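For this depiction, one protein chain was excluded, whereas all remaining protein chains were kept in their positions.
In this document, chain identifiers A and B correspond to the written order of the chains, with residue numbering beginning at 1 in each.
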Amino acid sequence: MPEAVRVNELTRKFGDFTAVDRVSFVVERGEIFGFLGPNGAGKTTTIKMLTGLLRPTSGSARVAGFDVGREIDQVKLNIGYMSQLFSLYHDLTVLENIQLFAGLYGVGNDRFADRRDWVLEMAQLAGHQDRLTGELPLGVKQRLALGCAVLHEPPILFLDEPTSGVDPISRRNFWDLIYGFAASGTTVFVSTHYMEEAEYCHRVAVMNRGRIIALDRPRSLKAAIQEPVLEVTTAAAPRALEVLRDAPGVIEVTMFGRAVHAMVEDQAAAERQIPEILAAAGHSVESIRPIEPSLEDVFVSFVHRSGGTLAE
Amino acid sequence: MNPTRLWAIARKEAIQLRRDPRSLIMAFLLPVALLLFFGYAISYDVNNIEMAVVDESGSERSRALVHAFESSGYFDIVEYPARYADVDDLLQRAKVRVVMVIPPRFDRELAAGRDAAVQLLLDGSDANTATIAQNYAAAIVIRYSSDVLLHARRFVLPVEAETRVWYNETLESRNMIVPGLVAVIMSIIAAMLTALTIAREWERGTMEQLAATPVHRLDVVIGKLLPYVGIGLFDVALAIVAGLLIFGVPLRGNILLLAGLTLLFLLGALSFGMFISAAVKSQVLATQVAIQTTYLPAILLSGFIFSISTMPIALRAVTYAVPARYYVTVTKGIFLKGVGPEVLWVEALAMIIFAAAGLTLAIRSFRKELE
Partner (left out) sequence: MSAISPLRVRRLLRKELRQMFRDPRMKRIVFIAPVIQLVAFGYAVNTDIRDTKTFVIDHDRSAASRELLEVVEATGYFRIAGRSERPADLVRALDYGKAEVGIEIPAGFSRDLASGRGARLQVILDGTNSNTATVAQGYLTYIVQGFARGRAAAAGALPSGGVDARVRAWYNPDLESRVYNVPGVIGMLILLMSLLLTSMSVVREREMGTLDQLTVSPLSAAELMLGKTLPATLVAFIDLFLVTALAILWFHVPMRGSFLDLLPAALLYILCGLAFGLLISSVSRTQQEAFMTMFLVLLPAIILSGFFYPISSMPEIFQWITVLNPVRHFLEIVRAIFLKGAGIADLWVQYAALTVMATGAMSLAIVRFRRSMAM
């Protein structure tokens, strides 16, 4: 059996703008594969090319062993797709949406009742099947959309920022569902800009400005980080951030709750200099200590290493 | 094409229509409502033309001529200005459309057996009414004149034209308007029904979800088309019944032929709307394009109001691209002339080409891929 997804030098241009720039990677079967990056990094464009919604400018990709350029109909039979915007029909009822997608995915009458009940239960909509979809809360809609995308039990599932705008509890529940799919052998390809969600993936590709700048397991990515990260706690974190942004020896600073994470070139020198710099600016440091980098730090580090700046 | 998928789309479209009662009522009742409204309102029959008479003769003979105008039913004499100078103001302020001036010597000339002349002044700013008024007036004067001649001098005019009108014997404009109106209303309604269907789904984001499924674009386009074909056929049937029962328009040809050609026409017009929708992907733009390409062309270039044969050749060529043109010929031909396929095969062929072209364009321009 081939890999779930194999992408080779995939490129997509919009006029002069290169949204996706010679991207190559492989997704194994049964994997939860995460796509991490800020908005505009090229995640959505890549997913749209893999699901046949956009034609690649150059390069090739195979999904479930089929070429996305020439065998897109075969590809579509083997995938489920859920876009970042909720896009079921608001003016259809829950059941009518399920019936529609069952029809489109060719779910036969013999299987329909089982699948319908499964989706209703999964989306916690049992007994609400005649409600108009537009009236449901966003978290429930999202689960229904996921249910409609997997009615035909596809081996590969593409989820494009499925949890954006959803509250943290619904997000947690949603990830439980994703784990469930992976456990039953489905390959899940998911993009997100929530760093903490990337931690749930088996492997993560970090994207910035159309390129994949790192690809590994979350743990390995963190281990690979070379620059030390210091957590600086201070009374006025936002102002401290401004001061440290231009300080010598500091690569990047990010807010983390009430603390500031500073990625530095030399740990010892920084531990000495930072309190001095902040004191000069009138801020006292409560504590400063080295920490294990988070994925966000990883992301910053790789952007730095690839010599680029962040996409907005 | 896959029947299950096609059916799923058609069913979805029908349910969505049902959920939107305001649009549904408009789709079902608009055509017949418009037909009833206009069927009563409009008529080419020019009657009660406001007229002024300046009778400077004031004789028995001049009064007889005025009476001939009055009793014709075409003219309504509303003013008797005393002076010729008042005529200008009456025409300027559009109080009257026609003025007849009978000169003082009118009676004297006729009594002496010489030619007399009356003057007819028309408001040419409405050329249509003026032309028709001119014809009516001239006919009345000629009849009066020959009465004078024939009765007085036993003279036989050497040639006489005997006119007969076919297909619409009484020249009743309603008979001509109703079948044409059905065609024009349906051309407009058809584009209205489908012009937004695809654009709407792109704007709402649902199309992306559809596009990621294995559904073929043929399934989407035809599936979406089906419910509207049903509505369109219902609309035409209702309009025909109203035309027959309420307006008493004769249906001289074969109703099955009318049904078949209507189906062809609807396929073409509805797919054309779908094509606009698929090509522009934005509802605002689709509205613009649909109205500009169907509304006025259907009214002005279909031969419904303005006869195509008097248009310049370049414009006549354009009318071949207006499907309403063929459908107007079909409805008038079947209703009034009672002609069959031997005459209407040209229109049928043109409408088949339109339906095929419309469908092809709609399917072609409907890309499941994003731009």
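Things worth noting here:
Here is the rule we go by: a residue touches a chain if its C-beta (ideal position, glycine included) is under 8 Å from a C-beta of that chain, and two chains touch if they have at least 3 such contacts.
No experiment lies behind these values; they were computed from the predicted model shown.
Across the entire complex, contacts from the unshown chain go to B.
Among B:195, B:220, B:242 or B:258, only B:195 touches the chain left out of the display. Across B:259, B:315 or B:349, the single residue that touches the chain missing here is B:315. Only one of B:2, B:59, B:129 or B:254 touches the chain withheld from this view, namely B:129. Residues 20, 22-23, 26-27, 30, 34, 37-38, 40-50, 65, 91-94, 109-110, 113-132, 134-139, 141-142, 144-146, 148-149, 152-153, 155-169, 171-173, 175-176, 185, 188-189, 192, 195-196, 200, 203, 280, 282-285, 287-292, 295-296, 299-301, 305-307, 309-312, 314-315, 318, 329, 332-333, 336-337, 339, 343 are the ones on chain B that touch the missing chain.
The rule we apply is simple: only the chains that are shown with their structure count from here on.
Mean C-alpha positions place chain A and chain B at a centre distance of 59 Å. On the chain B side of its complex with chain A, the touching residues are 2, 4-5, 7-9, 11-12, 15-16, 19-20, 204-206, 208-216, 368-370. By the touch criterion given at the top, residues 48, 51-55, 73, 76-77, 79, 81-83, 85-92, 96, 99-106, 132, 145, 148, 158 of chain A touch chain B in their complex.
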